[in-house]
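I have a structure here, written as structure tokens, and I will follow up with some questions on it.
All protein chains but one are shown at their positions in the complex.
So that you can tell them apart, the chains are marked A and B in the order they are listed, and the count of residues begins at 1 in each.
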Amino acid sequence: MIDMVVNSVWLAGLMFAIGTLGVMIHRHPVIIFMCIELMLNAANLALVAFNRHHFSPAWRTMDGQIYAFLIIVIAAAEVAVGLAIIVALFKHRTRVDIDEINFLKR
Amino acid sequence: MILALQSTLEAGHLQALDRSLMIALAPVVILTIAVLVLLLVDYFGRKHPGPQGGISLQNASTITIASTVLALLGTLGTWGWLNTLPNGPSQGLFPSMIPSASAARWDFAPAFVVDHFFLFVCLLVCVVVIITSLNFIPFLQRKERYHAELFPLLLLSAIGMMLITGSRDLITTFMSLELLSLPLYVMCGLNDKNRLNKESSLKYFLMGAFASGFFVFGAALIYGMAGHLNYTVIQNMIAETAQSVDPVMLIGIGLVGVGIAFKLGMVPFHAWVPDVYQGAPTPVTAFMATGVKVAMFAAATRIVLECLPGLQAELWRDALVLFACLSMLVGNLFALHQMSAKRLLAFSAIAHTGYLALGMVSGTPASGSAVLFYLAGYTFASLGAFLLITWMAPDGQDDVFLDQMHELWQKAPKAAICLTILLLSMGGFPLTAGFFGKFVVFKEAWLAGLSSIVIFALLNSAVSFYYYLRFVIAMYMTPAVPGEASLNPRQMPGGYVFSMVMTVGLTIILGVLPQLLLGALDLTNLGS
Partner (left out) sequence: MSSLLLIVTFLPLLAGLALLFVPNKEQSLPTVRATALWSSVVTFVLSLFLLPSFQSSSGLQFAIDVPWIPQWGVNFHIAVDGISIWLVLLNTLLFPLAILTSMQSVRLREKMYYILMLVLEAAVTGVFLAQDIVLFYVFFEATLIPMYFLIGIWGGQKRLYATTKFVLYTMVGSLLMLGAIIGLYVKASAAGYNTFDIPTLTSLIGDGSLVLDQQFQFWAFLAFFLAFAIKVPLFPLHTWLPDAHTEAPTAGSIILAGVLLKMGTYGFIRLAIPLFPDAPFMAIGPAGLANLRSIIMALSVIGIIYGALVAAVQVDVKRLVAYSSVAHMGFIMLGLFSFNQIAVDGAILQMVNHGISTGALFMLVGFIYERRHTRLIDNFGGLAAVMPVYYTYFLIIMLSSVGLPALNGFVGEFMILLGSFQEDWLMTLIATIGVILAAVYLLFMFRRVFFGEVTHAENRNLKDLNMPELVAITPLAVLTLVIGLFPTLFFRHITPSSEAFVSDVLTHADDDFETASTDINVEDGLGGFVSFNTNGGDL
């Protein structure tokens, strides 16, 4: 069981790294946003896996899973706000590239 | 609040759910009710579904300001009520229920605490909301469109700011963090016709979400090591393994720190600050620069003082000191030659993050109250300055450039004097709140043995005078060139005058009689 937890956490770490890297590499806001979602889901996976590790039958602790649910809710809220902002930008321009969004630096 | 209830419920402490909880959370409860009222009035006020109709700017702002004043009074009431509690004023409301390290499990360790630290931040946030709302009214009257959801968003963000200060559990902290951030992303893009607004909004959103990712993954790792996200549990866990803290735990703490540093705009995670501050509508910038900074620093200080004291590894302290120094240096150097007032203040905000981080990292018993004093001084100065920028900005431009300010002293002497006082306070000139703010923070840092860093910070604030004085040179000492676009300030509306008197008055009062606040702040010391 420990192996499973460890593997899951490694996987979560990998997801997190991919997500972080993706945010830094990609230029399209939607893809960047998906990478951020990947980071959040990495955390969810780690939380659920760790919950498995910390589970004790006597106390029936489900903290990690509850945390994961809370984070999913927050992520959903972020999607709502984020997509709205990106769509608002799309209204202005057909192509959305983060490098072209630099009115402030002009 | 819901989380506080939830974790209390989990713990089986139903008796805590009596009226005392409502009293303790008075500011949060009042503002929550106000949000609901605003939304309901707006909904039922519409004849047809759609963007037309709804609550008027006048009504919405009145409800917002009235409820925030009420919340302010409620906070003051709670402040007094807390002193009458049997476990003494220094304890706060809930910590007595925290089990000791020897207790078998951590499940019932509460996620939220109501203490004077929390209440003081509530007071500051209330002041920020009131002045920002007053700032919004004329600003929105000048724009052709007004969005009814603005004031509920403002209040929701304020609730997040309050909750994050009292939270003693990383997941509550995260929820509050999102509660304070999400409305702000929307508020930045307030004007959907303005490209700068939208750019600012997108950048702020992406950076904020990125920071959340770090925070949450760090929290997950900490959960894995400690088994819970409560600060007390984390602190005990660190204390038990003082000499050899698990590296995964350290990585977790580091990632949470990165998340917070992003939100604070600390170098090297500061890249978004100037763009977002400059691009957002100025009242929103004012709210962001003060409210978010207050709340995030309060939360970070609580984490440092309540989670990390047992952490032997000097690494995190050194790293924070390094980031603090870099923040001061980068902020001050980049501010030197900015022409946009908002961008300049954004870089100065980065520098102030450095000074504040220095106070936070010192970790002495009184460092919490020192940070709060600095925050109070910074908040008033910054609010006032952004307020003046909102007012001065010419039509069709939501910013002021320094070369537009020439001879402002002739055109609007009172505003020029007010701005001078506020900027001197930011620089830390005696007889303003900023001086004693720097004084307390640097005193704590010196006590913690960071004397050479204090000298570095002082030299930095000498540099900062250069760019604060550029405003003064522009306003008083440079003659306007004929034909040059210069400001023609409007009549100052009553709300602005009130806010100006408030911010400048408080800046001077705290600079002349700091003991008025010091006495109260003695109660806000954190840690054991």
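Note that a residue touches a chain if its C-beta (ideal position, glycine included) is under 8 Å from a C-beta of that chain, and two chains touch if they have at least 3 such contacts.
Everything numeric here is computed off the predicted structure, so don't read it as measured data.
Novice: May I ask you to name the displayed chains that the omitted chain touches in the full complex?
Specialist: B
Novice: Among B:Ala299, B:Val400, B:Leu424 or B:Met502, which one is in touch with the chain left out?
Specialist: B:Leu424
Novice: Considering the complete complex, identify which of B:Ser244, B:Ser452 or B:Gln491 is in touch with the unshown chain.
Specialist: B:Ser452
Novice: Spell out, residue by residue, where the missing chain touches chain B.
Specialist: Those residues of chain B that touch the unshown chain are 413, 424, 429-431, 439, 442-443, 446-447, 451-452, 454-455, 458-459, 461-462, 465-466, 469, 472-473, 476-478, 513-515, 518-519, 522.
Here, only the chains that are shown with their structure count from here on.
Novice: Averaging only over C-alpha atoms, locate the centres of chain A and chain B and give their separation in whole Å.
Specialist: Distance between chain centres, rounded to whole Å: 25 Å.
Novice: Please name which positions on chain B make contact with chain A in the complex.
Specialist: Of all residues in chain B, those touching chain A are 105, 107, 171, 174-175, 178, 182, 185-186, 189, 192, 195-196, 198-203, 205-206, 209-210, 212-214, 216-217, 219-221, 223-224, 227-229, 274-275, 278-279.
Novice: For a test of understanding, state which residues of chain A touch chain B in their complex under the given definition.
Specialist: Listed in rising order, the residues of chain A that touch chain B are 9, 12, 16, 19-20, 23, 29, 32-33, 36, 39-40, 42-44, 46-47, 49-50, 53-54, 59, 61, 63-64, 67, 70-71, 74, 77-78, 81-82, 84-86, 88-89, 91-92, 98, 101-105.
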